[in-house]
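Note that this complex is displayed minus one protein chain, with the remaining chains in position.
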Amino acid sequence: MTRRLSLDPERLFPSDPVTRGIARSLYAQVAGLPIVSPHGHTDPAWFATNANWNNATELLLAPDHYVFRMLYSQGVPLDALGVPSREGPSRAEPLAAWRLLADHYHLFRGTPSRMWLDHVFAEVFKIPVRLEPDTAEYYYETINAALATPEFKPRALMERFNIEFLATTEGADDPLTHHAAIRSSGWKGRVVTTYRPDSVIDVEHEAFTGAMQRFAELTGEDVHSWAGYLNAHRKRRSDFRAAGATATDHGFATAQTANLSHVEAEALFGRIVGGTWSPQDAELFRAQMLTEMAMMSVEDGMTMQIHPGSFRNHNQGLFDRFGRDKGADIPMRVDYVHALKPMLDVVGNEPDLTIILFTLDESTYARELAPLAGHYPCLRLGPAWWFHDSPEGMRRFREMTTETAGFYNTVGFNDDTRAFLSIPARHDVARRVDCAFLARLVAEGRVEDWEAAELAVDLTYNLVRRAYRIDEAPGSAAKGVTS
Amino acid sequence: MTRRLSLDPERLFPSDPVTRGIARSLYAQVAGLPIVSPHGHTDPAWFATNANWNNATELLLAPDHYVFRMLYSQGVPLDALGVPSREGPSRAEPLAAWRLLADHYHLFRGTPSRMWLDHVFAEVFKIPVRLEPDTAEYYYETINAALATPEFKPRALMERFNIEFLATTEGADDPLTHHAAIRSSGWKGRVVTTYRPDSVIDVEHEAFTGAMQRFAELTGEDVHSWAGYLNAHRKRRSDFRAAGATATDHGFATAQTANLSHVEAEALFGRIVGGTWSPQDAELFRAQMLTEMAMMSVEDGMTMQIHPGSFRNHNQGLFDRFGRDKGADIPMRVDYVHALKPMLDVVGNEPDLTIILFTLDESTYARELAPLAGHYPCLRLGPAWWFHDSPEGMRRFREMTTETAGFYNTVGFNDDTRAFLSIPARHDVARRVDCAFLARLVAEGRVEDWEAAELAVDLTYNLVRRAYRIDEAPGSAAKGVTS
Partner (left out) sequence: MTRRLSLDPERLFPSDPVTRGIARSLYAQVAGLPIVSPHGHTDPAWFATNANWNNATELLLAPDHYVFRMLYSQGVPLDALGVPSREGPSRAEPLAAWRLLADHYHLFRGTPSRMWLDHVFAEVFKIPVRLEPDTAEYYYETINAALATPEFKPRALMERFNIEFLATTEGADDPLTHHAAIRSSGWKGRVVTTYRPDSVIDVEHEAFTGAMQRFAELTGEDVHSWAGYLNAHRKRRSDFRAAGATATDHGFATAQTANLSHVEAEALFGRIVGGTWSPQDAELFRAQMLTEMAMMSVEDGMTMQIHPGSFRNHNQGLFDRFGRDKGADIPMRVDYVHALKPMLDVVGNEPDLTIILFTLDESTYARELAPLAGHYPCLRLGPAWWFHDSPEGMRRFREMTTETAGFYNTVGFNDDTRAFLSIPARHDVARRVDCAFLARLVAEGRVEDWEAAELAVDLTYNLVRRAYRIDEAPGSAAKGVTS
């Protein structure tokens, strides 16, 4: 049996007619605004080479841990889904893998992955029927045929998607070759990088030694002296800014910061690079480096993002066989109140600094994050992240942060994705959920309709440009949209 | 004044007419499905002897800590309510105790106990007026008269309630006499046991020594040697399976697991049975035994249930006088991410194992449990438990787990009750709340109506049968209901 695929034009709006009417009208004002994507994990090589993608499985299934983890949770082996392992590419036939997705597509009912995938199928590929076992092969062939056309090359899609700013994420040891190629290509698309120095800060990271070596080569600094190491960061931050970066990103297990004296920091760094560190030293060094990065942000104006709270690679057996990013990163309880204080003692009252906090622990929204962001001038709240990047997650974010932090201490939406084709779907969900939330405030007499209209545009477009200083960076035309 | 008692046929459905209409239609498809009750605490003696119950107070008030704790919280003494103490039966006159319930019935406004009791009164006893001081005696007499009839014997009620599977819970030292009597009686009702070995695992449990002695007698094993102890578990698990059990249950204060070598485990066990254990040893042994039980479940196919997070007998004075299960068990914060890892390192990727996780700490739903169950093949999420077995609690469960774990990593409803007459009421609440949740998803364009119809049946009937392997066990006729 084949069922029709069509997206409800009023999806994610509340059923109550009054509220739905307000949401519809707010959404109409923001649905067409350009996409600003300040934080994500797309591959800059796509935009540098502008090559066509190969097939549906390689593009939409095998690299997307949001998708394959759900199938894995119900017993489907990863190698059957085309996921490469440490031993090399999967031996699965791509169409067979795609059929497994179709066979298990009901598992995604009620999940954002399902909404995003259906949006990609319906809006990007214009497929008129649902994905189910009977349509698996039709899907596979239709998608592959489309992907082979010029209209589905990365740059063409970026333009079609109306993405006016797209940030990727690179390590401190990355030569930024693809970004250089993009910038020298004459293409007008604004694809920029983000400075993520975790692998040269976290001595417990498996890649630390190699990353430090490349860090030294790329900067010409003596990265084993404290002064040289800090200088290397300054140089690379400058390189990244030249490649369009307006922000840095930091993703350790905890939010711990430190405020060591120069002498203490130098001695700690000596233990780190000297190989005599303890686990406590490793944590303290990460903590101190967050504060160092914040101080450099005061100097160079880069917005700083802190993403703590994920227990990476929780499934040891899977990690041994398949490596990182296989859907086995599990959130943990996180403390911000004590952890951030050392850094805030140093930079908390800087009005020109922007530090964006993210969480996977929703119990911190109302208890810690909104009160912190509702007080400290440098703090802003990142949007509902990862597992919480979902309609219910976004609704909880607004319900639990707005009353204490207001809307203006938030920074719009992040898609945080490597699934390029889903970017419009993800932003569309966020816009709809925000409009639904605003509509409830209007219907309940809590904000005026004209305020909600301004807020809808601010949440979609203006706040993200301000928080990530997009209009201040080279290559930007200063803009702003008003309702 | 006497007020009419009648249950709103559309209770628990959202008020919005569109959503209510969808909920009504979904509910119509599941309201009449048989009840599967895979986890509970009814007394198998009821079904073995099939004797009539005595009176309203002894059946509905004195044994139900959900009910008497609320009266106690407002100053009503337990012995006035017919609750037996360590010194023996209560001296309260049963009608006087029942009058106290009627006098304080307003305390239950807005609670699930109120919904369950009203359902029992209206549907099981067909009482047409509300419980209030003026109707207390009428209630007492009406209920007692009904209880004396053949129609209100336990087996007759089980049939009337359309309960097709009912699991009780017994300790590892239980001779399973009542279950043997049930099975040899020729009665076709399927009442089975569940293996709960806490008292032979938790050396800090007051009953440990006696339980170990009976454990030895029942198995003929040297339960003071590590090999004999493990063999005794294997034998008893086999006995329980012969008495219909398809599952085990484990309820310690934490979710801690361990992954010790054989040598370490044996040495630890030596300290436990040798009486030289520390509190850390006691915890480590409970932790190791969860992993041992999981490994035995891989062998014998029993579904494993883990129920952590209750601080038992928090009220010391009350415990000294009245003993366990007096409404003074208080939930605590629980960690799953670190605690379960040792066990998951051993069995996490077993696709044929089912481990069902429960929580009393709702902050773990979206943060820990849904991400774990949305990845590990062996993990499933138990329903909203105990204090959260309520309309708002169930709604939060769905809102906080579905987007990450989906519906298919959940296992339907557990009533977990010793209040046999309330079983239909409890399942009815769960069906209504699930239909209301699904209706919202349909109204907001997040799932299709035909999907919601399939899901309603899956959440009510199919998922529980699958998770508890009810169709694989002896005595089952393999079935499944489709919409």
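The chains carry the letters A and B, assigned in the order they are written, with residues numbered from 1 in each.
Basically, contacts are C-beta pairs under 8 Å (C-beta built on N, C-alpha and C of every residue); 3 or more make two chains touch, one makes a residue touch a chain.
No experiment lies behind these values; they were computed from the predicted model shown.
Among A:363, A:390 or A:422, only A:363 touches the chain that is left out of the view. Of the candidate positions B:112, B:197 or B:308, contact with the hidden chain is made by B:112. Summarising the interface, chain A meets the missing chain with residues 16, 18-19, 335, 337-338, 341, 344-345, 348-349, 351, 363, 366-368, 370-377, 379, 399-400, 402-409, 440-441, 443-448, 450-451, 454-455.
One chain of the complex is left out; on chain B, the residues touching it are 3, 7-8, 10-16, 69-70, 72-75, 106-112, 115, 311, 314-318, 327-333, 360-363, 387-388, 390-393.
In this text, only the chains that are shown with their structure count from here on.
Rounded to whole angstrom, the centroid-to-centroid distance between chain A and chain B, based on C-alpha atoms, equals 40 Å.
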